[in-house]
Every structure is written in C-alpha cells, then in structure tokens.
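Report on the following structure.
With one protein chain withheld, the remaining protein chains of the complex are depicted in position.
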C-alpha cells in the first residue's frame, strides 16, 4: 500500500477524480453511475490515457476539481472518448473500471464502495455480508490483529476483488484518515459508511470508574465523530452524495438501569449522526440510524460487545448464555431473536435509498414499545 | 360474487382452511408457505377432493379449526397426499393452489395477498403496483364508482389473476367485513393490510365546521379502527400471522398550523396502529407505519387528498401546482420530491419483513428534522 | 342569567370591554392587570358611568374594539378618570371591579377567571380547588344534573363571589358558546381554560362497538375541538392573551393494550392542543398539557372515568379497588400515588406562567419511563 505522503495526495485526488468520472443518471435517488478506480499496475498503457499535473501547493479541493474537470473536457473533446487510465504524479495511476450488475446483485450497489467500522464482529459480519452479497465493494475496518486478519481472509474467499481489509482505530484521527485514503487508493473512494464500532459496559452510575467510562467515550463518541468528520470531508471532495448508517441501539430511546455508560455514550453518537444529517444534506449525503436490540452472533462470530457485558448480565439474572438469549427474545412483542441479517437488511434499506429519508432510525428489536421512536 | 349469508360463512371458513393448509417453513420471519384458495368452478373434480361438514350452529373458530385439522389429518393418513380440492357446504369449493416464485418476484410475497384501502389514488397506485410487481396478490379496495372501476381495470391489464377490485367503504363495518370476505372467497384470505384511506382538510381550528371535522373522524379514525378490527379477527382465524401497514403522515409528529383536523385525526389513527401492534403481537401480526410528506401523484393518478387541500395551500402561499410541489420539495433537507414509489418501498420493507419490527414508523419525507420520530 | 340574543351580544362585547380595561404591566409573562366586570344591578349609578352605543349590524370585532377604545379615551380625557360603570344596550351594564391580592392568594391569578370542563369529578375537583385557593375566579362547567349542582354548591360554600357553575355539554357547540357567554356576563371574560372533560373505555380493538367508540370521539376529540375553538375566538376578542391547559394522559405517549379507544381519542385531543399552541401563539395564548396516570378520587369525589373502567380493570387483574390503586402505585418508579392536588399543581405551574412554555406536557405519573415525553 501507498506511503503516507502519497496517501495524503490520494485522499485528496482520488475522490475528486472519481466524482468527475461518475455519470449522471437523472435519477434523484441514485444520481450517479459510479466507477471504480483501480490502481493501474500494468506496463502497457491502454490507448486512452490521461496524464494530469500534480497537486499544486495550496490548491483547494474546488480548484483541483475545476482543473481536472477542464482536463477531462479537453481530453474528451480531442479523443471523442473518456480516458481509460488517469495518472497524477504523487497520487498514482488509476484505471477507470465501469461495472455491470451481475445476476443476484442489486444494481444500486454495483460500483459503490462501503466502509464498515468495527466490522470484525457479529453485527459487522452481517453488514459486510449483506453488502457484499448484493454487489457492493466492502472495506472491512477494525483494530489490527489476528481476529481482524482471519475475518478479512474469510470474506476474501468469497470475492477477492470486492473485499479489502483496512486496519483502523476509530479513536485516532490519523488512522481514520489513512483508512479512507487507502480505500481511495484501491477503489477511488467511499460511498457508504457504516459506523458500527462500539463498546459496552454494564455498571451502575455510582460504581463507574472514570477510565472505563472514557474508553466508551473514545470509541462510541469520539470514534463516531472522527469517522463522520472524515466521511464529510471525503464526500465533499467526491461530490456524488453518500450514505452514512450509524448502528445505534434501543438504549438511546429507552436506556436501562445499569447501562448508563453505554446508553449515554451511544446517545451522544446518535446525536452526532442527527447533526451530520443536517450538516451533510447540502452534499446530498444521507445519514440514518439502525437501532437493534441485543445481537449475540453473526456467522461464526460472537459479538465482542456481548462478550464484554454478557457474563455480567447472565450473572445478574441467573441465566446461562442460552437463557440470556431467551430473555432478550421474550422481552419483545414478537418474541423475535434479532439477527445480524436483520440489522444488515435495515442497513441495506438505507444504503439502496429506497426512500428519501435522512436523520431517521429503524428499530430492529422485535417490538419494544418503550424504545420505539415516536 | 357470493351472497351475504354465504359471504359470512366464507369469512369464517376460508381463512381457517387457508391457515391449516399453510406449510411451516421454520423461518421465524416467514413462518409459512401460503396457498391460494381459488373458487373451484370446474365440473370434473380432481383426484384428491375433501368434502367437509358444514359450519355448525354455535361452532367457535377454535372448534372449527380443530375439526378441520382432524379432517385434513385423516385425509392425508388415508390418501398419503393432501386434498387438491376442499368443499364445505354454504362456503363453497376451493382449489388449493401452490405458487412458485417467478423471476423478478420476491419469494416472500408469492402466494400472499394484500388488501389496500383507499387504493384508487396516487399513493394507493404506487403501493398496489409495488406489491403486484413483486409477486403479491392485490385486492384494490375503495369507494365504488367510475374512478374505482377504471383504476382496477388498469391494473387488471397487468395481471388478471393477481388483481381484484373490491368496493369498500371504510366507515361502514359491514362493508369492511364484506370486503375481507370477498377476498377470502377469491383467494382464501388476506395476509397484508395497507390502511391508506384518508381525508384531509386545511382550516384553522376556530373555523372548522363540525360536519367537516366528522367526515375526517369517520374516514381517518373510524375507518382505521374498523379495518384494523376486521383484520385482527381475520388474522386470528387464519392463524398465520400477518402484516398491517398504516400510511401515517409527518403531521402526526409535527402538526402544522391550519392542519388541525387532519393532524388530529391522523394522530388518532396512528395511535390505533400502535395499539394494534400491542394487541395483535400474540397473533404474530406486525403493525407498522409509513409517514410520507406530500405526495402529489402516482402513475397518472392525482392525489385525491391533495385535490382537496392543494388549492387552498396554493392560494395561501401564492403558488401554482408546480410551485406548491417545489415548495414541499424545498422544505426538506434532501430537496427530495416524495413519490408514490418511495412510499411503496417503505411498505414493501415491512411487508417483506426485512427486520423483526412492529409499532415503528419510517418517515418518507426527504428529511424533516421536526417530524422525525425520536 | 341572560337570554340567548343578549348572550350573543355579551359574548361579543364583554371580552372586548374587559380587554380594553386591562392595564398593561410591562411584564412579558403577565402583561395585564385584569378587571372583573360584574353585572351591575344597583339602582344608583356611581359617579363615573359610561353609556356606549349598541352593537351595530355587521360590526366586526375589530371595529367594535376601535369604537369602544375611542369612547374610553374620550371619557378619560373628559373626566380624568376611567368609568366605574359601563353600559351597552342589549349586552348589559357592567361594573368595573379591580381586585387586590389577599394574603395567601397568588397575585398572578387574582382578577383572572378560569373555565374548567368536566369539572364535577375527581380531577376537576383538585383543579378547581387549586385555582380557587390561589385567588382565581373559577367557572365550574359540566353536564347539568344533581351531581353537578351538588358539586357547585360545595364550592360556593367556600367563596360565593369567585365560583359559578355553568352547565355545559362539550359536544354541543352552542352549549360551549353559551357557557363562555355566561361567564362573560358574570365576570367579563375567561382567561384560563382547562380542558378536562373526558371519557374512557377499556376494550380490545376487535371488540369495540362503533357507538361506544363514537361517544369517546364526541367527548374526547370533538369536545376538545369545540372548547379550543371557542376559547380561540374568545381570546381574540379579549386580546389579553390566555392560557389553555389540556388534561392529557400517559396513554398518549405509551398506549396500553385494551385501551385503544381512549388512547386514540386522547391522542387526537393532545394533537389538537399542539395545533392550538401554534395557531393561538400570535394571540399570546399558551397551550400546554398535563399527563397524569390514574387518579382515583379528589376530595370526596370519585373519578367518573375510573367508575367506568375501574371495575373491568379490577376484574382483569383480580384486584379490588384498593388493590387496583396499589397496582398503579407500584408500577411507577417513585411508587407514588397520583393525586388530584398533583394534577392541580401542574395546571397551576402553567396557569401562573412560571416559564415561557407552550405546546409542552408535564407528566404526573410517579415516573413511567415508557410514557415520559422525549
């Protein structure tokens, strides 16, 4: 992968390029047909190649966009065709790939790229799988390590071209920026951001240690802020809209005794997403939320969040793992087990833009009247 | 169609039969593969025909179900196959039709039947079309008349087998019961009920006439109550769950000055649906809401609701029809025009049970922060 | 009391007079010091008496106000004092009474008049008593009859000058208009309207009879509409602002299974009050809500609402009256019994305008997290 200074250049250039290469469709909900910009490593350049001048000192995103737009126009006027290859010194050489929907794929997701945070867990599994199965490119991001490597490898078995793993620490702004840049280096940009990383803690207010609480603030609040902010900057460059889906929780609407640190930090994250729905709307970016009740596993992956809080909850209620799952099932109106596929379906509802909706939240909880948005 | 006393018998018998003939799937979200019970009009009965005893005086639904279940078991034990034809004196002779999903159809809707109220208008158009296109059987219901006949005829051109028109006045309990019975007579029962019929009125509180207000109470509130209640009785007989989707409005969450009669009566309707989500959950029936902002047309159909309130709104704001549509578009965050297809997509999200959700509401409004459920 | 045609004249004239006689205070929250206009029955007119011309055919409220304002100015210019007596043919002769706060009274309520609907019951008792004890004039309104007469008589023992009973049927617009007129005939106008009349019904949706439902629509919805509309017209004439407080219910926020008719009709009433908060704000009228959980009695008065639904609730839960009260007490966080004094305190908070708040609701329920506005 690219080095830091090159990454910075890619972060600026690739989404602008990708945005300019997107074809307008006239469809309000899906206004662009997007391309994938692949790192061109070939030796023989194809017939249509466009060489652009490097990023200038102090050049703003808007100036860059204008300059590149002019270059594209000149190129097309001259060659009666768009470039198949685009080079920009320092940033790299990109191959313009136009994808067609394959059977079984959702045309609205083909050629689009998604970044999922905290992906290497139960809910992340379902979301990544849902997006991948319907034709999306998916960047799995999570803290680096063996768990992460295995998780990515499992997905890459399914489709090597449309899956990448990008280590990312949501609490570190540089790490977040680098992750967006690496995805831009690989595919040209990001269209869908699923903010899923989260930590839980079960503890009454009078016993919460400040350090434990701060861990949740860092991941649940600051992590959400940093990812939203980078997404906002990225979407502004790409200029083709975008979708953000935050995995919220029923505890935002109906916080539970003993769950204060989680409920409060998630309430802040949820609020940041509401703010983003206001601030990013002029960029045609939609920001929505999905609020699941407890999800215990996805594929073979146990929920990390529940690995943390489950034992205490079991003890508090005198239940084993199975009993705890039954407890959560029985507390909802439909006596439903909430699965990672369910969460993915709600994410896909928003990601495929079935309705012009932003700032809203779908509960995925089997029916919990006290937690239903009203 | 059947006469009244026969209709009463069919209303009781057909859904019980259909429920007993449904095959369990083991899938919590879609627990049954449903059959269509077609009126058998042939002369030559097929090999497997089951003749049942008539409905007994005072026989309860539960007794009927037990008796028929026993008859089915005996029949299958004896013939090593289920009946292809089932007769019950007074109610009629039904042919058991098992449908397969065709390409382009959603398997989760194939063999399922939907009743849409107030269907012969803009929003109804999109909902009926969305359900029909994905494989559902659709009963178009609305007040009888030329508008209704034309609307049904237009749809029947697309698929004569999966569309029926059933005149229904939602404010008349007998009319509502008859509509359910007629659909049961034609297809065996109803699985999805879309409560869409509604009237609007733009008028400040101090000027509302009681008669005008009562018209809205009758349609928006009593109409919702009568349809929900009949649906509840029907689903209890059929015993295969069910889905109710109420077309609510952003005015429930953010009522507007001058829109009191509409906002208040729709708030009552919305509340009835919340109640139904509680009361019908033990029947595994899900009740959800969709809250669109102004939809002006669907296909070639103008919104009846807007035909009523549009002129006043235009006058109040000094706008023509186009200007009014722009006004509504510009007041939302996404500057989106809300279409009947959007509303249909939200209905389909619930009707295909993508998530275990009940009692919830998806706003379809381009992003109206003051009206977003929270 | 006055006859109908005279009542109509009083309804138009008295609040305009009273508004013109109100003294500005410069206090945003309590912008006027209001007078009481007493029916002058004396024979000897006092020194300062002003005779006005009768209401003209087709004279609008604004024209009337301008005309009377000019008469007052002329009078004061000439006599260097305001009139103590004002006569207007057809409407009557009014004595201008300026009240001083007595010890124990709240200066913000002295000289102000309140109309309470459905007053002759448990909650009404507390509200009337709370207002009376703090210095307000209180018009007790309810359906005529022995219960009503006794209730009024009990209060008149406490203060004959500041209590009147005015029979009123909230479902009849003429009856509502007459009640406002009669209060205007007695005291000059109304400043505070407490919309308290309500009916309950405990019944699952599938069993609700339409007639029973309509009784609730009439009282809970139409009754609220008619009272709000008359209040709006009255406040516009009086032009000194006003306060409306609706007694809502926790069932608006958290409707309960089996309580659909009540929850839905109260949701409509609550929504009408929200609309009124928007539409009446330009008149400086504030509209707020109080949402109590079950209140069983007030003073010696049993709740009529609970007399209706209590027996069924007791039976459903196998409880006697005491047990039912305990049940409601134990379901809230504070294990609190909700009393009619509590409801009155919330009403008084709004009626004394402690905060600039409109469209809001205070729950009075001991803490019911599922029903707390959010």
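Lettered A, B and C in written order, each chain numbered from 1.
To be clear about the criterion, contacts are C-beta pairs under 8 Å (C-beta built on N, C-alpha and C of every residue); 3 or more make two chains touch, one makes a residue touch a chain.
Note that the coordinates shown come from a computational prediction; the quantities given were computed from them, not determined experimentally.
From the options A:8, A:133 or A:279, the residue with contact to the unseen chain in the full assembly is A:279. Here one chain is not drawn; of A:41, A:77, A:210 or A:300, the residue touching it is A:210.
Per the touch definition above, the residue from A:71, A:141, A:263 or A:372 contacting the chain not shown is A:263.
Within the full complex, the residue among A:221, A:305, A:324 or A:343 touching the omitted chain is A:221. Chain B residues in contact with the hidden partner, per the touch definition given at the top, are 253-254, 369-370, 374. Chain A meets the missing chain through residues 173, 204-208, 210, 213-214, 217, 221-222, 225-226, 228-229, 232-233, 236, 252, 255-260, 263-265, 267-272, 274-276, 278-279, 374. Although one chain is not shown, part of chain C still touches it, namely residues 28, 253, 274, 277-278, 281, 284, 286, 332-334, 336-338, 342-343, 345-346, 348-349, 354-367, 369, 372-374.
The rule is simple: only the chains that are shown with their structure count from here on.
With centres computed from Cα atoms alone, the innermost chain of the structure is B. Bringing chain A onto chain C by least-squares fit of CA atoms involves turning it by 180°, to the nearest 5. Both copies, chain B and chain C, contribute mostly matching positions to the interface they share, with over half of the numbers common to the two.
With centres set at the average Cα position, the gap from chain A to chain B is 36 Å.
Taking the mean of the C-alpha atoms as each chain's centre, chain A and chain C sit 54 Å apart.
Among the residues of chain C, those in touch with two or more other chains are 374.
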